[in-house]
Each structure stands twice: as C-alpha cells, then as structure tokens.
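Notes to accompany the following structure.
Every protein chain except one is present and positioned as in the full complex.
After this line comes chain A, so read on.
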Amino acid sequence: MSLENFASSRALSLGVELELQLVSTHDYDLVSSAEDLLRAMANKDVPGEVKPEMTCSMIEVSTGICSDYACVAEELEALRAALTDAARKLNIGICGGGTHAFQDWSERRIFDKPRFHYLSDLYGYLAKQFTVFGQHVHIGCPGPDAALYLLHGMSRYIPHLIALSASSPYVQGKDTGFQSARLNSVFAFPLSGRAPFVETWQDFEAYFRKMSDTGVVQSMKDFYWDIRPKPEYGTIEVRVMDTPLTVGRAAAIAAYIQSIARYLMIERPIRLAEDDYLVYTFNRFQACRFGFAGTYVHPETHEHRSVAEEIEASFARIEQHAIELGCDGALGELLRQVREGRNDAAWLRERHTGGESLPELVMAQCARWMGGEAM
C-alpha cells in the first residue's frame, strides 16, 4: 500500500484529541463502559467527535478543525459538558491523567472492532498494557515539505511538552518515580520513537515505500512516533503529551504548540541536522522522569540547563506569535505554573503522599475533569 498524497490544509489550523479514562464511581477502577457512553453520546449535538479506543474503558474525543485557542477551548468545554452529563446518567466517572493509578492491565477488555482485535492479536499483552491516555494535537501545514520542517523543528520541544502535560506518576498501584510513566508503555512498541530524518516529502515517500516493501507497515497508523505526519489531514500530529487533568490545560498546551509552530514556520529559526537527534532520547527521558527539573541538552550548543529554564526561554521566543494568535493569556497562566514548578503530576503526588488513597485520588481527578476546573 502506498502513501496517500499530502492533503492541503490551512496553515496553523488546530485540532485536539484527548483519550479519557472511564471509571466506576464505586471503586474508581476502570470500567468497561465505552460502548454505553458512546451510545448515550450518539444523539447529542456536540462539536467534533467521540470515538472508541483500544480497550473498553477508554474513549477518545476530538475537536473539529479550529483556527485558534478560543475555538479549541470552547469545543473541548462543550464536549466535556456533554460527556459529563451522559456519564452522570450512567453512574460512571470520566477523568484525565496519562495512566490510571491502580488498574490491573490483565483485566482490560479489547473494544469490539476489527482493527483493535487485529492489534491485540499482533501485540499480545502490549495491547492491554497500552491502556494509557494521551493528548494528540494536529497542526495544519501549507505543504508536505513544510510539514517535515515543522516535524523536525518541533522535535526540540518534545521535553517541554512532556513536562507541561505530565500526569502519570502512578502505574499499577505504585509510584513509578516518573512524572510521565505513560510514555514508557509507548516505547515498548517496535515502531515507536521518532520519525526518520528526511527533509522532503519525496524522501519520506521513498522511506515509506521501503518500509512498506519489508511488509512491516501497511499505513501511517502503524507508526507510533512522537510526532508523525498525517497526510490525509495535511497535518503533523504531536503525540507525546499525557492527557491533562483538565480540558483547560489541554487547550493551553495546544495553544503553546500552535505558537511554536507559527514561530518555526514564519521565522524558520533552525537549520535542521540529523545530529539534532543525538540528544533527543536523553532529553525525552529526562523530561519523563523529572519533569521541569529534568536536564535539557541543547542540540546545537550542547549546553545543559533545566527543562523549566528551557521552557521559560521558549516562551520569550514565541511571545509575539502567541499574541498574534490570541493565546498569550492562556500561555501566561501556563508559564506561571512552570515558574512555580506545578504540573498535574505534582498535583497527583502531593495528594497521594498527603494521605489520600489511590481510589480517592482517582475520584478527585474525576471531580477536576468533570467539574470543568481551570488548569
């Protein structure tokens, strides 16, 4: 199967997908209610889409194509309100967070859809282990080569995005010590990691053809890269974020990505080089493990600084673009939290070490997400 053509899309248009957890309000463990929730949502008039995911305890919501932060925030809020209403009727809780704190992966069920059964057969227990919840952000690109420039340029900001969204310190009932342990589940997949260093769509097509000839992949869906091109939408898709605990934070992170994209596309500040990727996995690990306190190694100067310092510096670089895009207010709030060292992982840890049991913690997560709290 060959790669489809890169569709045209409005530059810097924005779309957000959130994978969400469905939990029982009795024990706050994951519950297989996706089918029932989707049925309840089917006759509601909401923007975007609500779709099933790999296992029956998760759903994915997505906004339509937006042009700015306000649109994303509004659509996510409408989706949240509608989902909350449906969930109350079904006596289930919905929450954010990159992992469920104490679910037992072996108890998960694969959603009844051919693709999910195919993946489950192929990956075995990895598929059930993959009950993790991420935020994906699509950015519209004027053309395929620009998309690849954006993809490689954005790769430098992966640690920033991980630290800002990290919300998965707990896995299978234990503190992993990571701020985003979710990504460790993603790395288990053979086709995860980063896209190959190619700068033109022609080269990318050649790469895809070769991979396709090996029989390893059939479509772009088989790649679990941190950022991947999505030719049928004409976008690149950033996939490293944990689902934040509130839709407000999810919208702000999407706005941050859009501002970086505008900065990269208009100023073209980076000369891409394959060696940029020498520090990539180190930086990503540091952000997953330590969040804002992690070490960030600059790909060109090799200077070491903290992820927090690097995020602050990035805000200064993109400020003008954020103002142009109308999201400087949301980013200001995000920056304030970076300065205070606050993210969702910190919030979760604070409560659990303060004596709250993990089921109670999940209940508090539900209250935050369903109540529509600010970030």
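Here is the rule we go by: a contact is a pair of C-beta atoms (placed from the backbone, for glycine too) under 8 Å apart; a residue touches a chain by one contact, two chains touch by 3 or more; residues count from 1.
By our rule, contacts and distances are computed from a predicted model.
A chain of the complex is left out here; the name its UniProt entry carries, from "Methyltransferase domain-containing protein", "histidine kinase", "ATP-binding protein" or "Transporter, CPA2 family", is "Transporter, CPA2 family". Considering the full assembly, A:E107 is the residue among A:E4, A:E49 or A:E107 that touches the omitted chain. Note that of A:H26, A:R268 or A:H304, the residue touching the chain absent from this view is A:H26. Residues of chain A in contact with the chain left out of this view: 24-29, 31-33, 35-36, 39-40, 56, 88-91, 104, 106-107, 109-110, 357, 359-360, 363.
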